Every structure is written in structure tokens, then in C-alpha cells.
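One protein chain is absent from this view; the other protein chains keep their places.
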Amino acid sequence: MIEFEIPQDVRALRDRVRAFVDRELLPLEVTGGAGPPDPETIAAVRAKARAAGIYGPHLPRRYGGLELDWRSIAVVFEAAGRSLLGPLAINGAAPDEGNMHLLREVGTAEQHERYLKPLAEGTVRSCFAMTEPPPGAGSDPSMLRTRARKTAEGWSIHGKKWFISGAEGAAFAICMARTSDDPTGRRGATMFLVDADNPGMKVERRIETLDHMTPGGHCVVMFEECQVDDAAMLGEVDEGFRYAQLRLAPARLTHCMRWLGVATRAHEIAVGYAAERTAFGRRLSEHQGVAFQLADTEIELHAARLMIWHTAWLLDRGERARHESSMAKTFVAEAVFRAVDRAVQVCGSLGVSNDIPLATFLRESRPFRIYDGPSEVHRMAIAARLFRRSGSVA
Amino acid sequence: MIEFEIPQDVRALRDRVRAFVDRELLPLEVTGGAGPPDPETIAAVRAKARAAGIYGPHLPRRYGGLELDWRSIAVVFEAAGRSLLGPLAINGAAPDEGNMHLLREVGTAEQHERYLKPLAEGTVRSCFAMTEPPPGAGSDPSMLRTRARKTAEGWSIHGKKWFISGAEGAAFAICMARTSDDPTGRRGATMFLVDADNPGMKVERRIETLDHMTPGGHCVVMFEECQVDDAAMLGEVDEGFRYAQLRLAPARLTHCMRWLGVATRAHEIAVGYAAERTAFGRRLSEHQGVAFQLADTEIELHAARLMIWHTAWLLDRGERARHESSMAKTFVAEAVFRAVDRAVQVCGSLGVSNDIPLATFLRESRPFRIYDGPSEVHRMAIAARLFRRSGSVA
Amino acid sequence: MIEFEIPQDVRALRDRVRAFVDRELLPLEVTGGAGPPDPETIAAVRAKARAAGIYGPHLPRRYGGLELDWRSIAVVFEAAGRSLLGPLAINGAAPDEGNMHLLREVGTAEQHERYLKPLAEGTVRSCFAMTEPPPGAGSDPSMLRTRARKTAEGWSIHGKKWFISGAEGAAFAICMARTSDDPTGRRGATMFLVDADNPGMKVERRIETLDHMTPGGHCVVMFEECQVDDAAMLGEVDEGFRYAQLRLAPARLTHCMRWLGVATRAHEIAVGYAAERTAFGRRLSEHQGVAFQLADTEIELHAARLMIWHTAWLLDRGERARHESSMAKTFVAEAVFRAVDRAVQVCGSLGVSNDIPLATFLRESRPFRIYDGPSEVHRMAIAARLFRRSGSVA
Partner (left out) sequence: MIEFEIPQDVRALRDRVRAFVDRELLPLEVTGGAGPPDPETIAAVRAKARAAGIYGPHLPRRYGGLELDWRSIAVVFEAAGRSLLGPLAINGAAPDEGNMHLLREVGTAEQHERYLKPLAEGTVRSCFAMTEPPPGAGSDPSMLRTRARKTAEGWSIHGKKWFISGAEGAAFAICMARTSDDPTGRRGATMFLVDADNPGMKVERRIETLDHMTPGGHCVVMFEECQVDDAAMLGEVDEGFRYAQLRLAPARLTHCMRWLGVATRAHEIAVGYAAERTAFGRRLSEHQGVAFQLADTEIELHAARLMIWHTAWLLDRGERARHESSMAKTFVAEAVFRAVDRAVQVCGSLGVSNDIPLATFLRESRPFRIYDGPSEVHRMAIAARLFRRSGSVA
């Protein structure tokens, strides 16, 4: 039946996460643009999160996680997302979180031991090396140009990647490379696990971006005749695109969960400010020009949350939920940005200052309308499915 | 737990309703502005609906209904809403549907027999006489000016009402009148059941409006020293505003369900048209300028549906759901209109013609952003609750 | 130099037109959906307009007009547009106005005498028969299917047209037919003047539409081996598409002028209502949720007016102004609809009633986002020019 009851234990966990964020993380927030926390801080908050019993909602119990289902993860990740440090504290931040999911689904026992375990325990970071500069694979993965050539000992990867989040300081990369030719370009890629100390892989530079809270930044990564052995292959040969899809729908959704948390925090700040600040003889909250903006945020974040929950439910049933995750990604990314943008507007000059975190939220959340598939690509996919289902277009 | 599973029996019922609409109602649709179906047509489709086992999803079994919970009603009403005749066929149209709900909740056994029974059986129509022309009660019910004065034999009602939907031809009206003075204006009203043959009540005129598919139209109704006895009182004296709230949240939500059905139908038509029609060397569906509009509708109707389901769940738990029903009403009314407006745009000249029903849908759905509380009043209420909850404003 | 000074005489004329509308036309307005004025009423108001010295701002002096330049026409047509009867009164309504422009530019002296003169004098109506039902020419004129075959005595036209505005009761049609084949479809059409009594031309039916204030409606017109002689050709053979462009840019702009007038009237009504009506203890004008909507209309109509004036200035310089007229059409059509829609919303129930003309304005203005090129086609053209000018795309 249609139900929206959050189970008692999940509610309790959510409240613990909320309290943890308020108590442990908000005081650590550097609202200014100082960048991501350093590794020591991350390690410290993870230790505290573990002690508080909130570490790894999405992780297997054998790695110290809580092994929740997607719906519960949705509830908990949103609560953690109220601070940009929250996802890091519970080890649920991108790109590691998506990589762990992928490794669990596709990796061998050996790969689990070598890559998943340290990642899940939070002692290393990773990156996902798929996107390439023009004319390579950006929004359109079929344009993948990085190639892996079979050698006697294994494979030799050659190509240039960019906007590889978290690359600097990552212990390893999951690299996507073309291994077979295909007329549509949509088949024939393979994923490889490449260790950071592989001499054939090099972080060329960090790309300065509007957002700067991702540990390891967004980087240009070169693969130059990068040699890996057969055991470095993640999953089957030529199945890379399928695995990428496997990673994408949930990764996209956890992104939505985290950003919804950011938006709710921005909303709280704006509501609090509007209730206090006075202008033209009234509190801002009594000016409908302000109040209606916040009403719109209230409505849209409510809709966003329900769309996330619905997709999470589909994932819990084992469905791929591509249509629904595309719709959620598009709506949530845009609703989150509007929510943050309105919060900034309501808080006026203070809103664009680093005295409060809204300006940071604006900078950090803007790229979400682009990362993990820009809205335009999702709308294209949604429309294509729409016409396909209506039976009218091949 | 959070679930979105529609039970098997409800799905089967929904599919029956869908098939019924396609088979029985679409052929009857006069897409042009011919107005509501005549009483004979309504009686005929109700008989068919009864035969098809889909009559009265919201009605008690003792009146021939299906007595579903709100969530199931949401599913079924949406399916019925695909045709403007659908809600009439299942006797789930406004204002009767809301009046039946109110009568069930507040009426005496005698009133049930006399008013609810024929209404539920679909042999009579009713109206709800609350709104008044300026300077009376419009969006702001506290401005209520119609008064009922205690007399020896009962009450004498005096006042002018307008936009009383369905008044022409209604067997009775539920009239809201002030019975006590109150400084805030928000207390002291009483509801009365007034028979159509009461010489003190007169339908002065039908107001021509943008929409014209409501049987009985939207009318100006005069109460001129209209005498009723004590048994005409619906519920307790001075409790009228409370009952109005009792009626409003569900009535608002069933409105959303029905209009969502209209919007899905508009969307289907537009998708079908875009898949067929060619311009500039491609099908319209291959023009993103068209396809993206339909993707947006797909996303927004999905969000609208989830918001309706969520509020329905709250109602099923016995909550009043005022915040959530306000959010749903605002979002759904605006999303429905955008959906219909886009469908019209996609279909071009054909879309504004009466050759297909989109122009009718546009006309009929526009007032929904105003009826049952304009978006502005809901945003005001949503914001007020928001600030109240944040603890910052009295 | 950049100037916005309206010359004294044009201002005086505008004020006369404004006064004329208020005095003569507003009392005639049937706000309900009664349809266009009958020929007698049109003749009567034209006589009055002539007497008031405001007839034919766009018409040559030899036909009794004022022979103004486009900028002055912009000022005067906006003032006339405040009533839907205004353009009819000054004989500046579509489609006659565009047809007169075309006849002046392309017609022979004989055609001027036979067709332009009675049209300009306002004693007959005309229509422009270009658009066709699918799969013919709609937004994409290159899909033109109606054909004219050379015969010994002249031409034989064969094809089906629809949405031919004003066809019923028109004295003649300007019919666009393909006369040569062309691989792109964008060349090889010719225009013909066809008299209403030609047995080969038949108004098959009037298409019921959302709008219904155009005299002669929007019709399906059949050409069945319709014989015309060579003198019926308007302009040169195979030059029809070029002439259509010649007609379009100004016709599109005068549409904008008239609809801007409608929007300003809607705005006036809403401002007046908001200043009077009270709710929740204040006048609506003191609720920012209302006031901000009207501020947005104020801003957008100001921008709309400037865009119209700018394009009119280009036309006065002899430029074709295709880019600017496309931008103006798109912006104005959408701004006008938003303005009317907001006015309806502000006036609430009254706004959707026919007690005031807003509901009519909503119905009449909605198709303007489609007629004369839907927004999507204009955006396509604007973007194409944008990329062409940037030198990057062929």
C-alpha cells in the first residue's frame, strides 16, 4: 500500500544524525571558501560518527556500516546533508559512495578486500575516471576516446580524462576505457582499477571550479600507456557502459539526498532570518514578497523529497528506475538551486557573505545541475522514454 | 514503511475506470463549449458506472459506494478525471462530493436520510453557499456577511452569495451564515440546509465564466429572510467555520485528483500529436523545443501525484493535513495548468481548436488556481505555518 | 540619436483614440463569449472612428487613412487595442490589415482598385489562405501542398486550407499555392486573389476555437480545381514565399501592438480591483503577493512596448527586421499572456467571470502564442540567426 511512515528506528537514526550535525559539524564549518576539510578533520569526524553509531548507513555491516535500504538511506543522507561535512563524516560522499556501490555489485572478492574494504573503512579515497575533454565523452558517454589495448600481461590504457572528482590524493581510480569498437559507440567499454602509484596515471592539474568543497578537487588525469594486469579489470570486458548505468541511478539519487539536505538547511537559515530581520516597519516574514518565496521553497522541497523516496523504493524493489531517477535528478537539482538562491535573496547582503554558509551553498550546489548528467540530457532521456512508451516512436 | 505499491484490487479498479472512460465517456465528449451534460446523460452514465462496479469510490457501501480510503480514491479519481464526464459518472464531482463528505461527518441520521441518501444515489444535486461578493467573504472567510437570526420557529437567513457552483437545479444548499459576532470574524458561523423550494432562497442569475462544464453553473444566490427550522442546522451552532475546514482539506484534495486526471489526458494527447506531426524535416517529438516541454510535464505530474498520495495518506491516518493539502493544492493547480497550457502549445492551432479537448481543458482548469483558495491564500497560509513552526513568529 | 519622444501630434491622436475607446467602444463590449460584433456594429463604429479622425492610421490618405509611419502606428494601435473592438473600429484588425499592407506592396493598380480600395474603406473583409492541416503547411511553410496548375486561361488551384481567419463572409482570399517544385520546399509558391463567389473555393466549416472574437472565425477552406485567370496572380509567379515574409514581419508587429493594448487594459482592471478589494484586513494592493504580480506586469509591458517601438523604427528605415520582429513576437506574446493571466488571478472569481472582460482576454490572447508563428518556431529562427552571425554555423 501507499505509505509514508518512516520506521521508528530510522527516525531515531535520523534524529541522531541531525543532532550530530548540529553538535559536531556546524562548529567546524568554515563558511568561507576555504575548501574541503583536511584528511585529519575527515578522519576525526568519521571516528566520532562511528562512535555515534551513524557511520556508513549505506555500507555493509562487515565494513562497519548500517546496511540500510535505499529509503532509509534517503532519510539519513538528507539529515547528514544539512552540512557539507555531513556526507564526509558518514563516508557517504561522492564519488566514493558510488564507487563503493559499484565495487560491491561488480567486484571480485579480492577486489573487495583490496579496494572496497579500505574505502568503506574510510581510510582511503577513490575517483571515477570517465568524463573526457572535448571531443571526448562528456554528457554523451558514447564519445569515449580513452582506449585500453590488450597486451601480453594485461592492458595498456591511453587517454585523457577531466573533471575527475577527488582524483588528487585518491588511492585508486576506476577508469573507463574503450576496448572494442562499436558503430553506435554505446558498447565496448571496460572498467579498470588503477592504483594511484601506477606510473602511467598522472593527475595533471586540478581544475579550479565554482565549487571547491570536494576533497581531491576536480582534476585532469592522464593515462599514458598505463599498464594494468588482467586482475585490474572491474567486471567483464566490454561491459563498462552497463556497469556505469548500474552506478549512475543510485549515485544520482544519493546526490539528490545530500543536496536536499543542503537545501533544507538553507531554507531553515532563511526562515530564521526572515523571522528576525525588520524592514519597512515589519518583519521580513510579514512581507509576502519574502514569505511567498519561502512558501515556494517549502512546496518544492516537499515534492523533491517525495520523488527521492519514490525512486529509492523502486531501487529497493530491485528496479533500475532510470525514468524516475532522471526525473528526480532534474527536479531536485533545479529545486535545490532555486531554494538556495531564494535563501540568499531573502538574507540580502548577509546572504552573499561568508558570514553565513548560503553563498557557499550557492557555489557548491550550482554544478549539481550539470554534474551527473545536466538537466538537458535528462530531459532528453525522459522525453525519449515518454515517446517510446506511448508507442509512437522507435 | 515508505511504500508506493498500489494494492492489486485498487489497480484493477483503476484499470476498469480507465477502460470505462475510454469506452463510455470519450465518445460522449463534446469538446466544444457546449456546456455540462444534461441530467439524462448524467443519469445514464451513472447507471453504466454502477453496472461496471466503479460507482462511488468515496461513498459508503450502504449508498451503493465502494467506501475506499483516500489513497485509493486518489488513484481512482485520477483515472476518472481523464474525462470531464468521469467524476460525474462516478458521482465524485464537486461540489456534491465535498457536500457528501461533510454531511457524513456532521449530519444527523435524519439529515443523512433526507439529504445524503439521494445525493449519494446520484438522483439530486446540491450546492455549497459560502462565498459572497465584495465586501463579503471571498478568499477570506472571516468577512462573512450573510447572517442568520434566531427566530421563534428556527432561523432567518439573509445575505447574498455568489459563485455558488451547481446552484441552478440543486435540490438543496448548504448555506453558511454568521450567527454570532466575533472580533476576528473567524468564529460564530453556522451551516444550514436549505431546500431549493424555500421561497427565501433564489438563484438570481448564472454567472458566465471561463469554465462552463459544471452542472448548475456558478450562480448568484439570494437569501432574503429565508426561514428554516432548527432541524435545518447542520452540526452545532457557531461551529460553521470548523466544519468548513473539515470539508475543505479533503475537497481540495479530490479536486487535485480530478484535475490531475485532466492533465494526464492533455499530456497523452500532446505526446501522441508530437509523435505524429512533422515540421522542419522531423517529427515534433524530435524537436527538443517540444520534447522538453513534455518532459517537464512528465516530471511535474509525477511530483503532483506523489504530493496528492502523501496528503491522502495523512487523511487516512486521521490527520487534518492542512499544511500538506495547501501545498498540494498550490502545486497541483499550477502544474495542471502548465501541463494543459503546454499541451495546447505543442498541438498548435489544433490545440486551441475544439476539434480536440485541450482548449476546453485550458478553460476549465484555469479557475482551479482560484477556486478552493487561490494560490496566494495558500502561499500565505503555508508561509504562516512555516514561521510558526520555526518558533519565530507568533 | 536614441530618443523616445512621441511627437505632439501622435500623442494627441493616441489620446483621441483612448478617449474614443472609452466613450464609444467599452459600452459596446459584450464581455461574455458572444462572439465578434456583427457587420452593422462594425460599420457603425468605423463611421464614428472616421468622424473622430482616427480611422486607418496605417492606411494611405487616398483611402481615407492617416498614413502614419510604423512607430506612430505602434502608439496608436496599442491605444486602440485596449478594447477588442478597437482594431476593428479603425480598420486595423488582422487579417485585413496585413492583407492591405501586402496588396499595397505587391498589387497592381487594378488590384488596388478592385481589392485594396474596398478593404481600406472598410466595406469588405478578406482572408489569407496559407496554413494547411497536417501534413501540409503549418508552422513550416515549406510543407505547402496546395497546388496551382497552369491552364490555358490561367490557373487551377487545388488544396485544403485550415485556420483561415475571417474566411466566412470574406469578399476574397489571398491563396498561397505551390506552382513549382523545389527540393527544399522553400521556393516555388505563388499568391492568388480568389473571389468569394468563385465556385472552386468553399468555406467547408468554421473551426470552433478558444478565441471567438475574429469576424469570420477560423475556417477550413477547400480549393477544388478552383479556376482563376492570370490577373488573379498577386505579384510574380513563384515569389509567394518572399511576399509572405514581406507580409509577416509587419503583420506580426501590428499583432503585438494590438495585444499590448489588451494587456494594458487587463493590467488597468487588475490594478483598479486590487486597490479596492479588501481581504485579510488589507486592500489587495497592500498584499505583496498581489502587488508583486502587478509590478512584474508593469515591467514586462514596458519592455514589450520598447521592443515593439524598436522594431517599428527598423521597419520605418526600410529594414526587414526579421530577427527583431521574431524577438518582439515571442516576448510580447508571452508577456501579454502572463499579464492577462495575472490580472485574472488578482481578480479571483470575478476574474474568471464574464462580468468583466478578463476571461475573454485570456481566451482571446492565448492563441497569440501560436498564431503568426508559435514561440518555438521563433526561438528556432532566433537561435539560427544567432549562430549564423557568430560565424560558427552554416
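Residue numbering begins at 1 within each chain, and the chains themselves are lettered A, B and C in the order written.
As a working rule, contacts are C-beta pairs under 8 Å (C-beta built on N, C-alpha and C of every residue); 3 or more make two chains touch, one makes a residue touch a chain.
No experiment lies behind these values; they were computed from the predicted model shown.
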Among A:145, A:202, A:277 or A:385, residue touching the chain not depicted: A:277
Sole residue of C:38, C:105, C:182 or C:276 that reaches the chain not shown, by the stated touch rule: C:276
Of A:55, A:309 or A:371, the residue in touch with the unshown chain: A:371
Candidate in contact with the missing chain, chosen from A:49, A:76, A:213 or A:290: A:290
Touching residues (missing chain, whole complex) on chain A: 32-33, 131, 134-135, 138-140, 142-143, 162-163, 207-211, 218, 276-280, 287, 289-290, 341, 344-345, 348-349, 351-355, 359, 362-363, 366-367, 369-371, 374-376, 379-380
For chain B, residues in touch with the removed chain: 287-289, 291-292
Contact set of chain C toward the excluded chain (per top definition): 1-7, 71, 268, 271-272, 274-276, 283, 285-286, 288, 291-292, 294-296, 298-300, 302-303, 306-307, 309-310, 312-314, 324, 327, 330-331, 376, 378-380, 382-384, 386-387, 390, 392-393
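Rule of thumb we're sticking to: only the chains that are shown with their structure count from here on.
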Rotational angle, Cα trace of chain B fitted to chain C, multiple of 5°: 180
Chain B and chain C: spacing of chain centres that average the CA atoms, whole Å: 38
Length of the line joining the C-alpha centres of chain A and chain B, rounded to whole Å: 41
Residues of chain B touching at least two other chains: 276, 376, 379-380
